[in-house]
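Heads up, one of the protein chains got dropped from this complex, but the rest are sitting where they should.
Lettered A, B and C in written order, each chain numbered from 1.
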Amino acid sequence: MTYGNRLRATSIAAALVLMVAFGLAFFSAKIEADQGFSQKIFYVHVPMAIVALCGFVFGGIMAIQHLRTGLAKYDLKSYVAIHLSVVLGVGVLLTGAIWAKAAWGTWFEWREPTLVSFLIVFLLYCTYQPLRFSIEDPEKQSRYASVFAVTAGAFVPLNFLAVRLADPYIHPRVLNQAGGDLPDSFRLPFYLGILGMALLFSALYQYELSHKNSRAQLRQLRRKLGGEEEAVGRSAAPQVSSS
Amino acid sequence: MRTVLTLLRKELLLERKVPQLVPAMALFSVTTFVVFHFALQQRDVDGDLAAGILVVTLLFATILGINRLYVADREEGGFDAFLLAPVDRTALGVAKALTLFAFLVLVEFVMVPAFAILLFGPGVGWELVGKLVLVLAMVNVGLSVIGALVGALAIQTRARDLIGPLVALPLLVPVVITAARALSPVLGADGPGAMEGQFLAVLGLYDLVFGLLAYALFDFLLED
Amino acid sequence: MTSVLAQASDTVPDDNTGYVAAAYLVFFALALIYFGIMAFKLQRLERELVELNELADRKLAPAKPDAAPAETTP
Partner (left out) sequence: MSPAPPGEEAAPAIELAGLTRRYGLRAALEDVSLTLPAGATLVVFGPNGAGKSTLLRVLATLLRPHAGTTRVLGHELPKDGWAVRGRVGLLGHDPLLYRDLSPRENLRFHARLHGVGDERVEEVLDAVRLGLRTDDPLHTFSRGMVQRTAVARAILHDPALLLLDEPRANLDPAAAELVEPLIGAASGRTRVISSHDPAGGLAEGDLALGLVGGRTALLAPAGEIDPAQIGALYR
């Protein structure tokens, strides 16, 4: 079984769509009245956040599959999805901080519930790797990680609900992020941005799966050829014994 | 259900014979109030601040409890003994959540009066007590459900004292948010105000969702 | 470069150009770092493959002395 089949197509599509999306964002989207040029950060920040959150939830769904079937490949998928989403999450928080500085003059805005929720979710998922790392038995590691991934996946929407509700101020919401009252010239680059980011995520996801699979195949081949067993140290990554 | 009672009875018996958790958590919460007093440089607190201090102190005391909740079972073979018995495995999770709930109630009997004496400015009346009991009961459900789940997750890791709090804290942020928001009008300077139902609703939803989730997932944390 | 882009847009640029540039740079830097890690992993994979190939050669050589050596690029 190979994971890398669609990798090239996805990568090219991701690059193209992101280029078009960012191009449209700069050249055709109107400058937003309140915020001016800094609102352009929106087109990279929000798609990243949406894709990262979907990645977390996707990781939770794969974890459910893993717990139901016990197949290692679902644990691998859950792991890769969460891992990539955490990386995207770093980008979300950095771009979010920059945007907050440009728009409101502070690096972090506690009254912006979306940003706060994202920070909490991000902090939770930061413990995923240490959790895996501190369980030695690989089978137990993947099962526990899946329990965590399911719990955290369910936590994502609930947390957003709680934080949004707690916001006592009527903060001027720059954009309705549901997309409902986005002006038309904003909408196309925004949607393309989400699509491009999702494609990028998908490309990296396929790359990671393919890489992990290749490593597992290599290790198996080495064992078949009777080479000395590579010292397998304690690892946080799932070990796929065969494809 | 019988199994849950058997396990619960064992937990309470252990705690009664060798009291460990409840005194530690109670002492910790009182000390935390002292720390808050000096850190904030305030004699009297009310409203937002009072609600925050109360909820956060309870949260930290819970973290203490989560870390110790499964230690006896892990170190003295209680897990194996339980797994050898022909009983439903989820019963252990339910029993642990109930145990933590019971401990939290006991701790609150010390903690809440201590808070009223040491820090709380406005007077205490029956209306306040009633509302406080309602909110704390819902908070306790959330804390004990997450505590039973995360405790079981962390106990099998090598760095269990680290993993437990690291996972539990972010997971419990919504509980803190909704509980503090619900309590802040109750602890207001001009006597208990009306609570906003939406916070209690979200807290209830949180309790429900994670209660079901923990119930469904607990089995997977026991198998070897 | 972004100031050019800002001018190309339909209004006068304000002083926020730097922030926008920074935000997009964060994204591209992240992507590039990721590509770097990917390259590193690929390199390791390649090295292991070469190693294994040599191992296979050594294994097969005594059994079939005249078998053509595997085509490894030096």
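Keep this in mind: a residue touches a chain if its C-beta (ideal position, glycine included) is under 8 Å from a C-beta of that chain, and two chains touch if they have at least 3 such contacts.
Predicted model only: the values in this text are computed from it and were never measured.
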Among the chains presented, those that the missing one touches: A, B
Option from B:14, B:27, B:110 or B:195 whose C-beta touches the chain left out: B:14
Among A:47, A:60 or A:138, residue touching the chain not depicted: A:138
Interface with the unshown chain - residue positions in chain B: 2-3, 6, 9-10, 13-14, 17-18, 72, 76-78, 80-87, 223-224
Interface with the undisplayed chain - residues on chain A: 137-139, 232, 239, 241
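Simple rule for what comes next: only the chains that are shown with their structure count from here on.
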Distance from chain C to chain A - Cα centre to Cα centre, in angstrom: 20
Centre-of-Cα separation between chain C and chain B, whole angstrom: 48
Residue ranges of chain A touching chain C (in the complex, touch as defined): 22, 26-27, 30-31, 35-38, 40-41, 44-45, 48, 87-88, 90-91, 94-95, 98-99, 101-102, 200, 204, 207, 211, 214-215, 218, 221-222, 225-227
For the chain A and chain B complex, residues of the former touching the latter: 67, 120-121, 123-124, 127, 130-131, 134-136, 140, 143-144, 146-148, 150-152, 154-155, 158-159, 161-163, 165-166, 168
In the complex, chain C residues that touch chain A: 5-6, 8-11, 13-14, 16-17, 19-20, 22-24, 26-27, 30-31, 34, 38, 41-42, 45, 48-49, 52, 55-56, 59
